[in-house]
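The following block contains the structure, expressed as structure tokens.
Apart from one protein chain that is not included, each protein chain of the complex appears where it belongs.
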Amino acid sequence: MDKRKIEENIFTSLMIISTLVILSTLVFILATVIVRGLPVMNLAMVTQTPRGGYYLGKEGGVLNAIVGSLYLAGGATFLAILISLPVVLYLNIYAKKTSRLITFTRFSFDVLWGVPSIVYGAFGFTIMLFLGLRASLLGGIIAVAVLILPIMSRAMDEVIRMVPEELLEASYGLGATRLETALKVVVRQTLPGILTGILIAFGRGIGDAASVMLTAGFTDHIPYSLFRPAATLPLAIFYQLGTPIPEVQDRAYASVFILIVIILIISIVSRILTDRFTKHIVR
Amino acid sequence: MEFKTHISVQNLSVFYGNEQALRNITVDIPDKKITVIIGPSGCGKTTLLKSFNRLIDSIDGVRVSGKVLVDGENIFDPKVEVTHIRKKMGLLSQKPYPLPMSIYDNVAYGPRIHGIKDKKELNRIVEHYLKESSLWDEVKGRLHQPASKLSVGQQQRLCLARGLAVEPEIILGDEPTSALDPKSSQRIEQRFIELKKDYTIVIVTHILRQAKRLADYVVFLYLGELIEYGPAEEIFENPKREMTKEYIKGIIS
Partner (left out) sequence: MKENNNILKNRSEKGLPGMGSRRLLKDRFAHRLIFLLTILAGMIVFLMIIGLYQRSRPILAIKPLTELLFSSSWHPLRGEFGFFPFIMGTLWVTGVAVVIAIPLCLLTAIYLSEYVHKKVREWSKPLVDLLAGIPSVVYGVWGILMIVPLVKNTIAPFLGTFSTGYSVLTAGIILAIMIFPIIIHVSVEVFGSLPYEVREASLALGATKWQTVKYVVMRKALPGVIAAIVLGLSRAFGETMAVLMVAGNVPKVPSSLFDPAYPLPALIANNYGEMLSVPLYDSALLLASLILLFVVLFFNIIARVILVKIERNIE
């Protein structure tokens, strides 16, 4: 009797310790970012691009990277939506339920989900060579779009799968086509889930470095063309950290802070939008 | 039996994969009367009903043989356009499924997809059909609220209004009151009785008393086969088949 109890207690304590360790790393990481990044934050960081000698400690900010990241992640997300939403609607509404295309595509996306971002970067690079593109905003957009495609599709698929068949029948029964049902009923019913999927994908896209490293290049200017290089926050952080000058390294921490804040804002916005769009949903 | 036929079912058989759900059914559904399809659960009542508006099309592995003629047209003819058929039929399901939009938009959905865009016309349509399903008084002040906020009984009446708004000729009811409380059931039944002046109504039910209240004609199915059909008084007072007698008495259920 006793032995069992002792074993139970030991393992329960171990479990609690593990859980606390894991949850506390989250807190620890965020705390470090704030403690190191916040003091160095100033308005210049967010409103200015790097001036000459920025990487040697002179003035400027990371506006180039902020705008570049937003453009890049925005463009990639848009591209990914153009592919994800129709394909997921196809899988759930148009295709015959037992079609092999459905299993194949879902499996394909599942497998793509785990591909490392550096491979997407390398692939993006080969495509750019093939198309004759140089390091550019467009190249980054393509690489990140393919990166976030499986993430977005899976999130959308999970919600759209759950739409009850009877709801579709109600629409068909009124004489609606599949396209009308998909756009006017299914999308309205699943809008919160779709939005969440989009925002998760955006968050992933904006934070990724490896895929943009080989494709988007870097620049100190705010991007003004799809065919010129673009700066991104993750790379800005990396490069600033790589200098031996403490002021610049500090700015890297501030940039991290900016990146985390952007991602946090996206999460909050996604929560708000989700709540707002839930009112019409049929349960 | 002297009546004008609206739906003529001829040798209809429906297979789900290897299972046969309907066996060689031949029956005529009269125009502008209430026909009730009765039978124990699993006998194929819903399959028969859903073959009228071809909702069975979406079931995997379904095979259909035979014909169903509506206004002389075989709805299973490959050249026929399904959405055209469905417009002629309005379906009221067992569990009300309001569309994820406002009360107004639910009723307006059908007319809108069929081309009506004029605001005033839509307003008129919405009001008219909400009145037809006796829901207007309860919702007239909150037409733009989500439909999901209505009670179940109200939702079912909303689905009725929604179905009527596409101007069907035939109303199909798949156990339309089984999810409702007695008072709401009563209201739906009353609507059916009044609507039969203008629409052909076909209802599936397993509640014999409801069948007795509503039916002008009765179709009795058992295990996918048509056992008997005829005017309500005949079937309920003087059934010709033994099985019908037993079902009506409540022995088989």
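Worth pointing out:
For reference, chains read A and B in written order, and residue numbers begin at 1 within each chain.
In this section, contacts are C-beta pairs under 8 Å (C-beta built on N, C-alpha and C of every residue); 3 or more make two chains touch, one makes a residue touch a chain.
Remember, predicted model here, so these are calculated numbers, not experimental data.
When the whole complex is considered, the residue among B:R23, B:K67, B:K95 or B:H114 that touches the unshown chain is B:H114. Contact with the omitted chain, checked across A:L38, A:L56 or A:L101, is made by A:L101. Here one chain is not drawn; of A:L133, A:V187 or A:I263, the residue touching it is A:I263. Of the residues in chain A, those that touch the hidden partner chain are 4-5, 7-8, 11-12, 14-19, 21-23, 25-26, 28-29, 32-33, 36, 83, 86-87, 89-91, 94-95, 101, 104-105, 107-119, 121-123, 125-127, 129-130, 146, 149, 153, 177-180, 200, 203-204, 206-210, 213-214, 234, 237-238, 241, 252-253, 256, 259-260, 263, 267. Summarising the interface, chain B meets the missing chain with residues 81, 83-84, 87, 111, 113-116, 121, 124-125, 128, 132, 166-167, 194-195, 197-198.
Definition applied: only the chains that are shown with their structure count from here on.
Distance between chain A and chain B, defined via averaged C-alpha coordinates, is recorded as 47 Å. Those residues of chain A that touch chain B in the complex are listed here as 96-98, 164-177, 180, 184-185, 188-189, 279-283. Contact residues on chain B toward chain A in their complex (touch as defined above): 53, 55, 58, 60, 83-84, 86-87, 89-91, 93, 95, 97-102, 109-110, 113-114, 146-148, 159, 162-163, 166.
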